[in-house]
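Yeah, one chain of the complex is gone here, protein chain that is, but the others are all in their spots.
When the chains are written out, they are named A, B and C in that same order, and each has its own residue count from 1.
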Amino acid sequence: MDVVEYRPTRDQYVWTFGGAPPSHTIRPGTLLKLWTEDAFSGRLTSTTDRPSAVLDMTEVNPQTGPFFVEGAEPGDTLALHIVDLRPARDWGASTTIPFFGALSGTDRTALLHEPLPERTWIYELDRARNTVAFQAQSVDLRLELPCNPMLGTVGVAPAGREVRSSLVPDAFGGNMDTPEMKPGVTCYLGVNVEGALFSVGDGHYRQGEGESCGTAVEGAMDVTLLVELIKNTATPWPRIESDTHYTVVGSSRPLEDAWRISQVGMIDWLGQLYGFDRLDAYQLLTQVAESPLANVVDTNYSAVTKVAKSLLPTGSAYGGMHAHLREIGGSV
Amino acid sequence: MDVVEYRPTRDQYVWTFGGAPPSHTIRPGTLLKLWTEDAFSGRLTSTTDRPSAVLDMTEVNPQTGPFFVEGAEPGDTLALHIVDLRPARDWGASTTIPFFGALSGTDRTALLHEPLPERTWIYELDRARNTVAFQAQSVDLRLELPCNPMLGTVGVAPAGREVRSSLVPDAFGGNMDTPEMKPGVTCYLGVNVEGALFSVGDGHYRQGEGESCGTAVEGAMDVTLLVELIKNTATPWPRIESDTHYTVVGSSRPLEDAWRISQVGMIDWLGQLYGFDRLDAYQLLTQVAESPLANVVDTNYSAVTKVAKSLLPTGSAYGGMHAHLREIGGSV
Amino acid sequence: MDVVEYRPTRDQYVWTFGGAPPSHTIRPGTLLKLWTEDAFSGRLTSTTDRPSAVLDMTEVNPQTGPFFVEGAEPGDTLALHIVDLRPARDWGASTTIPFFGALSGTDRTALLHEPLPERTWIYELDRARNTVAFQAQSVDLRLELPCNPMLGTVGVAPAGREVRSSLVPDAFGGNMDTPEMKPGVTCYLGVNVEGALFSVGDGHYRQGEGESCGTAVEGAMDVTLLVELIKNTATPWPRIESDTHYTVVGSSRPLEDAWRISQVGMIDWLGQLYGFDRLDAYQLLTQVAESPLANVVDTNYSAVTKVAKSLLPTGSAYGGMHAHLREIGGSV
Partner (left out) sequence: MDVVEYRPTRDQYVWTFGGAPPSHTIRPGTLLKLWTEDAFSGRLTSTTDRPSAVLDMTEVNPQTGPFFVEGAEPGDTLALHIVDLRPARDWGASTTIPFFGALSGTDRTALLHEPLPERTWIYELDRARNTVAFQAQSVDLRLELPCNPMLGTVGVAPAGREVRSSLVPDAFGGNMDTPEMKPGVTCYLGVNVEGALFSVGDGHYRQGEGESCGTAVEGAMDVTLLVELIKNTATPWPRIESDTHYTVVGSSRPLEDAWRISQVGMIDWLGQLYGFDRLDAYQLLTQVAESPLANVVDTNYSAVTKVAKSLLPTGSAYGGMHAHLREIGGSV
């Protein structure tokens, strides 16, 4: 097995999907051992740091990559199996950024209000207990919350000659910010350009569904990935398979459209898996869908449609790719 | 304990929140044993039934009630504890109604498409196995799904002199269609008019999050409720408390606004429970919220914000009302 | 010709569409000479008045009526011809109401911001010059603007047994807040209940398209209306005909859906007028539509689709009703 380790230096961070030369060329089957910096590019380290003072908004959400996958062509599907996510620091940070977040006026939801106050929270990690600690600032309250590492941003180069900010989620994946992107899952992304040119970043030690204020418990992450390629199989919107669920992620605005994309994507997936026509799949989905939101803060919102495998007949997606990668991942 | 049993006849069905005279006047503390007809008013009974032929769209979603609660006044909160929900028939029905549903053009999302085909599915109930069976029509596939009874519609008379269709969810509750409205929970609704005038209906034997096609596994239901009143405490949007979660439901369009309502509602609830200022509550919620959609099909969409009690300090909402009703309900 | 004059006293104001007994029963062909109080119920009279102090939000947007039209039945269309609108006071008022307005967080677009400041502007009317004067408060600037009287609110009782606040626009008309509702036009509204039960109110001496801050130059109005009935002709959403334009108003959220409703309504109207199929009408509309917004502040937003008659073949809507009423109105 090819194994590639990569810890980018600051000058190697990438800020877009598409438009950056590959950091590495890899073969399908490669195991990647990566390090990703946090979404703040490591600039927010204390509760006294104010985003408007310390952040450079042209350098947020740094990506590790992109990786050129040999043989990947438009019309193929890239399979990224997350073997492991491990916090690379002993603390994570979250904050309120002026005119950013779901419960604030923004550059898009343009209003006349003053910005909400800036405040920064530092979450200490307890590796033994596997928790991160929320420390309230308005009352004397400290809460230990389970540490549930996930990747906010996983994507390939976009279609249509576009280059997109690493802050944007869309059909190419990107900054979807869904807690479903966790260890043990396989993410399927349609390939738009030769080599796929995927990258990852934006580790979260924990995040709620919707990512209300716009920043999770952001932290540098050690990421172990298995990369595979499925030839001649298109995937129009990002799909995630775990041992227990099939998941489709849609990203757009308004939020109902993001969700509709994920629903139609799941209807088509159910059709592929079981031969349903769309009306039967629509009906079944109506009764079995889980619909946890991902983010309601990014340039596109992301919504998720999940179905528990336990409710479905035995099926095999992408020729059993998830089980295959799971097995390899388990032995690494 | 006062116990009221009520099985409305067809001429006693109610189609609105507000605007109907009370079926009963009850005292706080009353136990209600109710029967609710299904959302189709019982007119859809076979896979050969077509909604456009058999449904009367002026008579859908019949309500049982309304109940006038003695002493309830604007500014109070009604607590409805769902002791039990039991399917009252051995089958449920679901269907696609022309120009209705999340993945269809509608009267609001007005487009130029022909309607999707009408199709009706009948789900047989197996009481021993506690399942309902999905029978595909495009392929030979039958799936047994867990029967998870819930109430689609729970509400009080609206504020502002309004009378609203029983198809609409809003601040008064109504047709929220959230799977969270299940046995064992307590629903808190702000009282807008003297007596509160609440009613219930729209039993679902099972529903996915979002209720994609617009109709769940609809079925008549035997409903056991405990009714209590919390004086001088306002509840701006519906809240639900279970043994494990605090939940707020928002209803509006676009979907992000429905969700924002539920988020701000939860931020204020967390503030009431633990003394957080809104910025601390916003931050904590960002890391702990669950955001399962309720419906993306009704005149207003409904979105849910939940927080697991296991992640929070011990708290007591509404003076411990849920625990109190849970205890009584357990002994009924 | 029947002539009815009516100046409601404060206790005769009506706050809803539907749910109120008729103030008068009239025959088709009646001329109404009405007075309408302003949307603030006359409570805002000085630049030192603050809405949060002087307004009673349960008593805003008072309606004059409702009028029971003899012979009007569901499936008919009511034609209201605005013969004249004349300011009934020498000043109008506008203001910023906390958590109301297009550029503010609201009860629906629920955010965490503090409310925008309250400020009240009084516009003096110059009848000779036919102007209202904007007086800035942050700089020494006074602007005379043309006085263009319009009615913010024109509607009938809703369908589906509903009673709706006079603040809401929907298929029944209501608080559409479109500058198209001006002297010389005929408004067509589908009848939902026996007698139609229409009312009018919310006079504006002037309003921009979108009504950004939520309140126009609000003023009491002397309203002269001609009322006619078109039997056995349905009108699903409000239409307005002037000497120069056909107009359809849609009301919903998000704003694109309000506009889609007005577009599909116009496509169907063009089909009725000229025999186009929907695809031809869609194409023609694409090239000739005017799309001025009405309001982006009310519970439903209202958007307008207009087509200039000068671009179309000679047509006759509703049997030439507008020309007929225009002629009668001209001789009153």
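A few points about this structure:
Convention: a residue touches a chain if its C-beta (ideal position, glycine included) is under 8 Å from a C-beta of that chain, and two chains touch if they have at least 3 such contacts.
It should be emphasised that the depicted structure is a prediction, and the values quoted were computed from it without experimental measurement.
Only one of B:103, B:200 or B:307 touches the chain withheld from this view, namely B:103. The chain omitted from view is touched by exactly one of A:261, A:294, A:312 or A:325, namely A:261.
Among the residues C:163, C:181 or C:284, only C:284 touches the chain that is left out of the figure. Of C:119, C:309 or C:324, it is C:119 that touches the chain left out of the display. In the full complex, the hidden chain is touched by chain B at residues 103-105, 109-114, 116, 254. In the full complex, chain C makes contact with the omitted chain through residues 94, 96, 101-103, 116-117, 119, 121, 134, 136-139, 141, 143, 145-146, 206-217, 253-256, 259-260, 263-264, 267, 274-277, 279-280, 282-293, 296, 301, 303, 305, 311-313. In the full complex, chain A touches the omitted chain through residues 15-16, 18-19, 58, 107-112, 160-165, 250, 252-254, 257, 260-261, 263-265, 267, 278-279, 282.
Note that in this section only the chains that are shown with their structure count from here on.
Averaging Cα atoms per chain gives one point for each, and the point farthest from that of chain C is the centre of A.
We define each chain's centre as the mean of its Cα atoms; on that basis chain B and chain C are separated by 35 Å.
Shared interface positions of chain B, i.e. residues touching 2 or more other chains, are given as 253-254, 260, 263-264, 267, 279, 282.
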